[in-house]
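In this view, the complex is presented without one of its protein chains, the others remaining in place.
The letters A and B name the chains in turn, as written, and every chain counts its residues from 1.
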Amino acid sequence: MTGRVDDGPVGSPSLRAHLLALADDEHLMGQRHAEWVGAGPFLEEDLALAGVGLDELSHAAELYGLLVGRSDEPVDRLAIHRSPEAYRSCWLVEYETAEWARAAVRHWCHDTAEQLRWEQLTACPIPEVAALATQVLSEEVDHRAHIDRVLDVLLDGAESRRRIEFALAELWPLAVGQFDPVVEEPAAVAEGLLPASITSLVPRWLVLAAERFPTVDLGRLEGSCAPGQDARTVRHCDFAVVHRRMRSVVDVDPAARW
Amino acid sequence: MTIYEVFLKRDGLAEFRHVGSIEAATDELASVLARECYLRRSEGDRLWLVRRSDVIDPDDGVLFLPATRARRLLDGWDDPPVATAPMPDRLDPDRPDPGRSDHAGRSDDAGDRDQASVGAED
Partner (left out) sequence: MPRRRWTSPGHFASFLDAGGLVEVDDEMPDPYRRAAFRLVVRHANGELLAALADRDWVAKAPGLRLKMVALARAQDELGHARSLYRVAADLGGGTDGRLLDDLVAGRGRPAEGILRRSGDWAERVVVDHLADSAALAVQRSIATRCSYGPYRRALLAMLPEEEAHVAVGLTRLQRAALGTPRQRLAIQAAVDRRWQPLLASFGPDDAAEDDELQRWRLIAEPNAAVRDRWVAQTVPLLDELGLSTPERDVAVGAEADAEVARLIDEAAGRRQRTAWVRRAMARPADPWVDQVAPVSAGAGAGGRR
């Protein structure tokens, strides 16, 4: 459901569906990172996570803009005014947590996976898409640097490593679920707009994960991709709450322009 | 955790400037965290982090020019070498009268360091 307003450079319905999924992931991830403002372990860390969140929201806005043009109104219709079943986000970003270990692990899992997903798009024949991918990748370097330096310290201590590894095991199915493609994806690959299915990125991502978490037996975790996510058509149980939150203001006075 | 003092340099001829401090577990983490704390709006193009414990903080004797050594000031070269009669025509009219003994060699506390007072050398 990409809407019928075609004001962006992307005409292919299959690529539109693919980009919408990426946009929804960025949108909800940015929003989740924002929840940690003033709630994380120390203020420098909260500032860093807020910065990452702001970047992700901005990447979402740019992606929605590729689909419906850059002005606020159509972007907001797409970003906020859809019904839950029209979203194409993955469960990892819909999932709500009050545990900072999970937030940190999710940060790493999301940023490494999206790096691979964006790298695919640098080869896209639509110049606007390729240009955005290049821009985003240059910003993502900082996100990786941030969470990697944090994990360097946390994986060095016994208690903190145990907590991080525990969070990784819990989130693993959702993390692998990031590579769950939309049903339209095969058409985008056939049209030459996407080099390959995003599921083909999993082995490369597993290498990154093995380097990052050398003491975890990933083999034991593998293969458990978010059951029930169903090509991103089914929402995680935490989505309803966040969706209500997102609608709480716009539903009061739909005609209002704020 | 270590406290680091943070210095930023804007582009061009600007000098490094102290902008605050940051607490972090490692040098590497301090570097990435300083970015969002001090550089998120491109406030500089160079960054120095110095461990606070490594800052050398010399005492006042190094810092302050005693009034008697005003000859070292760029505009102090023409001062009379010894305490003699003042030569008002060769002195900056804004300066205190160097001939007055209560100015010369005055020791100051309270940060009231009047570097402009021209002292006579004994």
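Please note the rule applied: a contact is a pair of C-beta atoms (placed from the backbone, for glycine too) under 8 Å apart; a residue touches a chain by one contact, two chains touch by 3 or more.
What you are looking at is a predicted structure, and each value in this text was computed from that prediction instead of being measured.
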| item | value |
| --- | --- |
| Option touching the unshown chain, where A:79, A:105, A:126 or A:216 are the choices | A:79 |
| Touch with the omitted chain, as defined above, among A:12, A:58, A:122 or A:197 | A:58 |
| Absent-chain contact - pick from A:35, A:142, A:170 or A:238 | A:35 |
| Residues belonging to subunit A that touch the chain removed from view | 27, 30-31, 34-35, 37-47, 50-51, 53-54, 57-58, 60-61, 64, 72, 75-76, 79-80, 98-101, 153-154, 156-157, 159-160, 163, 242, 245-246, 248-250, 252-253, 255-258 |
| Touching residues on subunit B - with respect to the absent chain | 1-2, 19-25, 36-37, 40, 57, 59-60, 109-112 |
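The rule we apply is simple: only the chains that are shown with their structure count from here on.
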| item | value |
| --- | --- |
| Approximate Å spacing (C-alpha centroids) for the pair subunit A, subunit B | 50 |
| Complex contacts: residues of subunit A adjacent to subunit B | 42, 44-45, 47-48, 50-51, 142, 145-146, 149-150, 152-153 |
| Subunit A partner contacts - residues on subunit B that touch it in the complex | 22-26, 28-29, 31-33, 35-37, 40 |
